[in-house]
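Before I ask anything, let me first share the structure, which is written out below as structure tokens.
Some chains have been omitted; the remaining ones sit where they do in the full complex.
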Amino acid sequence: MKDFRLDAIESLHIFGRTNGCAYPLTLFWSGSGIEMNLKAGEVWLEVETDYGPLEPWIAVLVDDALVSRQMLPKGRYWLPILRSMDAEIPHNVKILREVQAMHDDPASYLQIHAVRTDGSFLPLPPKQGKIEFIGDSLTSGEGTVGAQKEMQWNSMVFSSVFDYAFQTANRLHADFRIVSQSGWGFLSSWDGNPACNIPQYYEQVCGVLQGTHNAALGAFAPYDFAGWQPDVVSICLGANDASAFGKPAVYRDEKAGRLFAQKQNADGTPEAASRARLESAITAFGRKIRRCNPQAHILWVCGLLKTEIDSILREAVETYVAETADKHTSLFMLPVADTATMGSREHPGYACHKAAAEQLAVEIKHYL
Amino acid sequence: MKDFRLDAIESLHIFGRTNGCAYPLTLFWSGSGIEMNLKAGEVWLEVETDYGPLEPWIAVLVDDALVSRQMLPKGRYWLPILRSMDAEIPHNVKILREVQAMHDDPASYLQIHAVRTDGSFLPLPPKQGKIEFIGDSLTSGEGTVGAQKEMQWNSMVFSSVFDYAFQTANRLHADFRIVSQSGWGFLSSWDGNPACNIPQYYEQVCGVLQGTHNAALGAFAPYDFAGWQPDVVSICLGANDASAFGKPAVYRDEKAGRLFAQKQNADGTPEAASRARLESAITAFGRKIRRCNPQAHILWVCGLLKTEIDSILREAVETYVAETADKHTSLFMLPVADTATMGSREHPGYACHKAAAEQLAVEIKHYL
Amino acid sequence: MKDFRLDAIESLHIFGRTNGCAYPLTLFWSGSGIEMNLKAGEVWLEVETDYGPLEPWIAVLVDDALVSRQMLPKGRYWLPILRSMDAEIPHNVKILREVQAMHDDPASYLQIHAVRTDGSFLPLPPKQGKIEFIGDSLTSGEGTVGAQKEMQWNSMVFSSVFDYAFQTANRLHADFRIVSQSGWGFLSSWDGNPACNIPQYYEQVCGVLQGTHNAALGAFAPYDFAGWQPDVVSICLGANDASAFGKPAVYRDEKAGRLFAQKQNADGTPEAASRARLESAITAFGRKIRRCNPQAHILWVCGLLKTEIDSILREAVETYVAETADKHTSLFMLPVADTATMGSREHPGYACHKAAAEQLAVEIKHYL
């Protein structure tokens, strides 16, 4: 058996936004990780992690079948991945971070240092396109693990491999990167915190994180858009913005200098000014995405859960197109979870994400 | 957090045949393990394992949803199971050995010593019946993990939680124990080794194992049938016996003093004498099962894979009933895997096992 | 081509309760009809029907695949069933009445006179048991046809071949007869009409019908229980009784000499006396069924829709067993329709009935 530093493996594919360093490789976002083709009887992985309440989990896929999924203990150590394989048969191995970037746990990080194996690496076929998925809990795969009655918010209920984003990309043999945070929106969090919006952090490597260690790892550095220009940017955001209408005003909007509130009319519909503020956040994010990704098709995605964002998003995108004359943008509707396809935490389960990925893959293929 | 020796947890349920000792608890067979109800924010498990080529894997189910499945490194250590749970909400936790007893790896064993938690144990509802499942690779869940093209025989492709046996018992809230070995039959292995038959080891705790360490763990001691009398014994065996017809005679039949051979006629059908020998092994096993389990319903199960055993088994069971006047026995046919439900190693996949369990549970409910 | 009067076809199987006459054969109940095995290039059927608002429909199954389903115009005429078949290949043909006996249309009847074919009839294998299904709209297959949004009550939305009863029997190669009426219960209709209960008509050929023509056809004659003793009587009734609690008292209870009312407590639960009255109707029906079918297993079935009848039925059956010491009776729970498996008129759709039949067939097999 021989050890290979990650930056010394020529034919390694890296998923996810990085700080530019492959030794160690920091896995910031949901679905970040590595892919290798190898002929080997045995494979180990040297990982390093620390955290407070929200530990990382990883998944291992062999020839695209999920074979293990596990919580990682703290420390730096070698983890067995494959044993007693036929060393004459080539295998594709993917090791992915299962949980999202954990805003709520400043101590949380996960790194891969090296691979130990008795085998040899083989070339990987080139990826057929690049997709960036932006979103909230739906794009973080929240609810795809756990019993339907499970309501606790913790690492266990998150999965990237059961999520529509990974499945869509994998069907297309495409590279993908995820930028997502549970509970966040275009403008605020589900309970009306205006600090919890995705757009303000979009241009950093992983700006949603907190803590000095993550700062040292480069999470807050500008992200190198030029180094990875996606063919498609898919945004599935807004469910939390829809939820924020009518929530009590308890978070301060620093920019505005007052409490943040998305108001409702007496009949429960969004107040016009609040709705306009949300639409304005959407169109502004559209312009930012376009600026960062000049060649990409921008795909606005609804569905998985039924919320009030659908019509608001539709209008905002029409406004965006009218204002910018951007021709490379469109809307796409995913299926919505029902009793049979619902997962834990009242979020769509794997069956719903799978159905969504089947349709989204056909759609996205056009833009690759 | 506090540590609890396994033998000190009052409301612990243990799955699988044991050597009678709960500290440490040795998990011999596929599907053996523990079940707890607890209110806890965090749970750890102290495990101990060693092995040669065939390492053990475990699965963790929380409220009957599979949340993790992983290979275990060698040694004795604490493994994190649950973190950041809501300590006010009761949860059902099952931790099961995923792989079968490994005849081919004399060094292989797995034990649980203790549970560490900040929470408290709750009573478990009584099990609604007891089922013993006897079988081969099908009952070991071989092929329920891994890509369809995966052909390597190793620990990774085995799973007890994806297997029909666990799923049947779990639907019925029944206790269950598995006695199974991949490649083995009523009379011989798939390639005609007469030493590899289940019946001769049925009365030992785990007689299919090898090695001095397993001997020291009590694997070869007589099994205490009186301590756990099943309501149903379900036998899904014979696919390998069907495969043995016509295989070259290379294994010595020690009892007979000559090479063992199950012959075929020129047209490929089983030779009459060989077929009679197999039927005789089946009826003899029936009598042994009855002697060991006087009150149980004996259920002979076919299906999952389509083999020649179906008609042979049917005749043998008819003979058994005629000879013994045993009224508490019957045959049951499970669905057979097709292209869409096939798993790895040309064995039925999870979809097939799930469909089988739905039907088998309804059938077995009658005898509980 | 040659015409065969139905009473002249030796190897014909007749489904459903009849008036004893096979020429013409009157199809009273849902799922009544004929079955033939034949080698033929062409098959016609001579039918006769009349009706007011609620016309009959029939379904044709060839080798158990549904090939046609159609509304029947009024009159007596020849209907083409099969054409251009390979006359050398034997086929199994079933022609079934799709709609229930129509209480609300006194003019409605359907008869088969004869079969015209260029082929020859073959023997039918003997049926493997006999099942009587008693029920309401669920057993009449209401809602198994039509869009989910369809709410109109008419013949179109009924089907016997999509119904759990036919599918259960057909999986078991069993004969079956249905006694069912949409909206009726053990004690009253869904809106509290005490004249609309199944038990009072159970001993007639088809007592739920009305009209002088149906009288002349023998609908109200005593049913010949001795001529067809079922192995299992399956009763799926009570959803309408559950609905009747709290409905305004507008129907006169002739026996009691006052308006009929099943009352509710202030909290919406059934009033004790009303609940007792319903349980009493259930146990009385159990005794009547037992008297008419001394050897049958009586199976009380819940599910398909979620209603308040479950616990009431459970108690009533316990009472029945306590009072009668009847050992040949049990309860069985079917799956319940969800968003994905719901059909028209807020009734379970085909997917729900199919899942129910898979489980019910395994259960009923024990009693055949």
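The first chain written gets the first letter, and so on, giving A, B and C; residue counts start at 1 in each chain.
We adopt the following convention: a contact is a pair of C-beta atoms (placed from the backbone, for glycine too) under 8 Å apart; a residue touches a chain by one contact, two chains touch by 3 or more.
Here the structure is a predicted model, which is why all the values come from computation and not from measurement.
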Copy number across the full structure, from 3 displayed chains: 4
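In this section, only the chains that are shown with their structure count from here on.
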Central chain, going by Cα centroids? B
Which chains share more C-beta contacts than any other pair? A-B
Centre to centre, by mean C-alpha position, how many angstrom separate chain A and chain B? 39
Find the geometric centre of each of chain B and chain C from their Cα atoms only, then give the gap between the two centres in Å, rounded to an integer. 43
Just curious, how far off is chain C from chain A if you go by their C-alpha centres, in Å? 53
Please set out, as single numbers or ranges, the residues of chain B touching at least two other chains. none
Counting only contacts in the complex, chain B reaches chain A at residues 53-55, 57, 62-65, 67-71, 73, 79-86, 89, 145-147, 149-152, 154-156, 344
Complex contacts: residues of chain C adjacent to chain B: 358-359, 362-363, 365-366
Seen from chain A, its contact residues with chain C in the complex are 338-341
